[in-house]
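With one protein chain removed, the remaining protein chains of the complex are shown where they sit.
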Amino acid sequence: MCLGIPLKVVEISPPYAIGELSGVRQRIRIDMLPKVKLGEYVMVHSGFAIEKISEKEVNEMLSLFEEMSKY
Amino acid sequence: MNLPDWDNPAWSESLIRKIKQTAPRELRFMEVCGTHTVNMFRYGIREAIQPEVKFISGPGCPVCVTPTSEIDKAIWLSQQKDIIITTYGDMIRVPGSNGTSLRKAIAKGATVKIVYAATDSIDIAIKNPDKEVVFLAVGFETTSPATAILVKDVIQKGIKNLSILVMHKVIPPAMEALLKDEDIAIDGFLCPGHVSVIIGEKPYHFIPERYHKPAVIGGFKASEILYAIYRMVLQIAQGQPAVENAYRHVVRSEGNKNAQTLLREVFYIGDTEWRGLGRIPESGMLLKEEFSFLDVEKRFQIPELHSKDPPGCRCGDVLKGIIEPYQCPLFGKVCTPLEPVGPCMVSSEGSCAAYYKYGGKTI
Partner (left out) sequence: MITLDHGSGGKLSRELIEKILMPELSNPILSQLGDSAILDIASTKIAFTTDSHTVSPLFFPGGDIGKLSVTGTINDLAMVGATPLYLSLSLIMEEGFSEELLKEIVKSISSTAKENDVRIVTGDTKVVEKEKVDKIFINTAGIGIIPQSTDIGPHKIRHKDRIILSGSLGEHSITLMVLRNEMELPKGLKSDCASLYPLVRTLTSKIKDIHAMRDITRGGLGTVLNEFVADASFGIEIEESKIPIQPDVKAYCDILGFDPLYLANEGKLVLFAAPDVADEIVSIMRKHPLGKDAAVIGEVTESHPGIVAMKTSIGGKRIVDSLVGEQLPRIC
């Protein structure tokens, strides 16, 4: 029930923003993330940004998986 | 930052190995999100982690849990002159009573427009002032905030020709209904990633606290799903069931406060009917009194449609994981992806459709 896609915010004009991924630009609503900033990544579900993607957590997950796949 | 490729084969292979090594016995987990069902089949995860871990598809796909009576209402509405239905694509093929569906209604002249976002319905209403637009608001906590925003936009823009058939549900009460049912042996829940983005971890606490089973929130890419499964297996191996957020880069433990406020403003929680699970208390999202003028059932006199589930359809038991799809008497004979009888066969990767396509044969 929640087909989502991570997009990078490249333009903001509340309540809309433009999210971008691999050359695809999509108009999204940011009503649920009023404090979103340019350059941040957001998870988008059927046209609505539902949460900001945390760079800190992404890096932690990345190193955890790299570590796990060593042994 | 640039996002990693979460489908990295090396990560997935090591996670599959760890899952198999750590599982103390054969485990039965349930996922309650249709997108988890779809992706686990598409990645081949379901097959890769057997026999140590077996997954049953629970009531997590909005199409599968919508009762026939609501589908019949949508079909009846679509057949009225001057009505334009806007809907997500998922609802197009869902069977109503006696073999009807929106797809067949369209072929007979109904105007049904598939929208990607709920608020697209507004542009359609503006472009068709002499028509009444009815949005089919289906889905769980991930999709209901979009309907709440639609409601506020309609009021703010003064749109007079738009109404909503509200069919939103909340997932935790359905999970509890399943846990209460003794003949469902589930060792743990893979919790829906994007529902959890909205509601956070708290609503799942009853699962470890009252039923001593793991409840792990997982993402949707291969390593994200496998990492959540690995954490479930680890919890069981260590005998410490808990609510765990294995999708931390997207889910905040308290959820999305703005979305929660929006939902509280527009909806109240009440009892609702789940296909196959019956009436579950406090599991539906209903429009508050002040917004009831947008409720299509107040705007139109929808007659009694005498809805009935197709005879012999056991989607309910499939949704509960009591039976496997092939144990349903209609499966593969009367009920196939070409002529679906029950919603679990209609939804592109509902458990029956997925089993018919991916699981029935050995490869």
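Note that the chains are named A and B in the order they appear, and that numbering of residues resets to 1 at the start of each chain.
Definition applied: a contact is a pair of C-beta atoms (placed from the backbone, for glycine too) under 8 Å apart; a residue touches a chain by one contact, two chains touch by 3 or more.
All figures in this text were calculated on a predicted structure; none of them were measured in a lab.
S.K.: Quick one: say which of B:F41, B:Y204 or B:F331 touches the chain that got left out.
M.R.: B:F41
S.K.: Given the contact definition stated above, which residue among B:D7, B:D181, B:E209 or B:E254 touches the chain not shown here?
M.R.: B:D7
S.K.: Looking at the whole complex, which of B:V63, B:A215, B:M232 or B:L294 touches the chain that is not displayed?
M.R.: B:V63
S.K.: Check the options B:M1, B:I106 or B:L179 and report the residue that touches the missing chain.
M.R.: With B:M1, B:I106 or B:L179 as choices, the missing chain is touched by B:I106.
S.K.: Residues on chain A that touch the omitted chain in the whole complex?
M.R.: Residues 1-3, 5, 21-27, 44-46 of chain A touch the chain that is not shown.
S.K.: With the missing chain put back, which residues of chain B would touch it? List them for me.
M.R.: Touching the chain left out of view, chain B contributes residues 7, 9, 12-13, 16, 33-35, 38, 41-45, 47-48, 60-63, 88-90, 92-93, 103-104, 106-108, 114, 116, 139, 142-143, 222-223, 226, 337-338, 347-348, 357-358, 361-363.
Operating definition for what follows: only the chains that are shown with their structure count from here on.
S.K.: Which integer distance in Å separates the CA centroid of chain A from that of chain B?
M.R.: Chain A and chain B have C-alpha centres separated by 22 Å.
S.K.: Within their complex, state which residues of chain B touch chain A.
M.R.: It is residues 1, 3-4, 8, 10-11, 13-15, 18, 33-35, 60-62, 88, 116-120, 139-140, 142-143, 145-146, 149, 192-195, 197-198, 220, 223, 227, 248-252, 256, 258-259, 262 of chain B that touch chain A.
S.K.: Can you list the residues on chain A that touch chain B in the complex?
M.R.: Its residues touching chain B are 1-4, 6, 29, 31-34, 41, 43, 45-48, 50-51, 53-55, 57-62, 65-66, 68-69.
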